[in-house]
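Every protein chain but one is kept in place in this view of the complex.
Up next, chain A:
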């Protein structure tokens, strides 16, 4: 089952990825993430004193502010804010700074499909840049299901509209640990566990699991890219600090 994609990619090929960190001066951490023409800028401020509404004496809280490219924030953006907040809450270690709030501001620079996964990747890179303690990184991917039952990854906006269904998936990245003993008791590796799943459009249950499989295969590449981007700054960092 082959599909012709307008930009000449194969079904499982991602668009070119780009990620740069510390792009903003005043933010505690920031990152810009782009997948093809979709580009998102994320800034992290905090941990800072919480507002009354979000303060929790036992846990740190995370708020996400979504800024669309143009216009006012609507229901779609509110949903994105909620999904992002809960996804980031699940990867952060919240018990470290109780009573504080960390704000993550997402500014959409350009939307050409797979916007939410792109924003999740950007937010994750920005959190690392800000030095927020995380349990693991999260990598997000968008899978689309064509009428023929074929799964394509990382669609452009045009492709997203043509497809009958789409799935946004977020997985943890594989943990590199010096400890030989694996902590998991489950027969599946940790990076196969779903942090977040959002679907649009009707599909059969088997198709969903097919998307899941393709998504998992692709996140290995994404997660390596993210890790390499986060690592290559370390030597210069150390030089700068001393």
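Following the convention adopted for this analysis, a residue touches a chain if its C-beta (ideal position, glycine included) is under 8 Å from a C-beta of that chain, and two chains touch if they have at least 3 such contacts; residues count from 1.
Just so it is clear, contacts and distances are computed from a predicted model.
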item	value
Per UniProt, the name of the complex member that is left out, chosen from "Proteasome subunit beta", "Mitotic spindle assembly checkpoint protein MAD2A", "Exoribonuclease phosphorolytic domain-containing protein" or "Ribosomal RNA-processing protein 43"	"Ribosomal RNA-processing protein 43"
Residue touching the undisplayed chain, where the options are A:175, A:190 or A:230	A:190
Touch criterion as defined above, residue of A:106, A:127, A:153 or A:212 at the omitted chain	A:212
Positions on chain A contacted by the hidden chain, ascending	75-76, 78-79, 82-83, 85-90, 165, 167, 170, 172, 186, 188, 190, 192-205, 207-209, 212
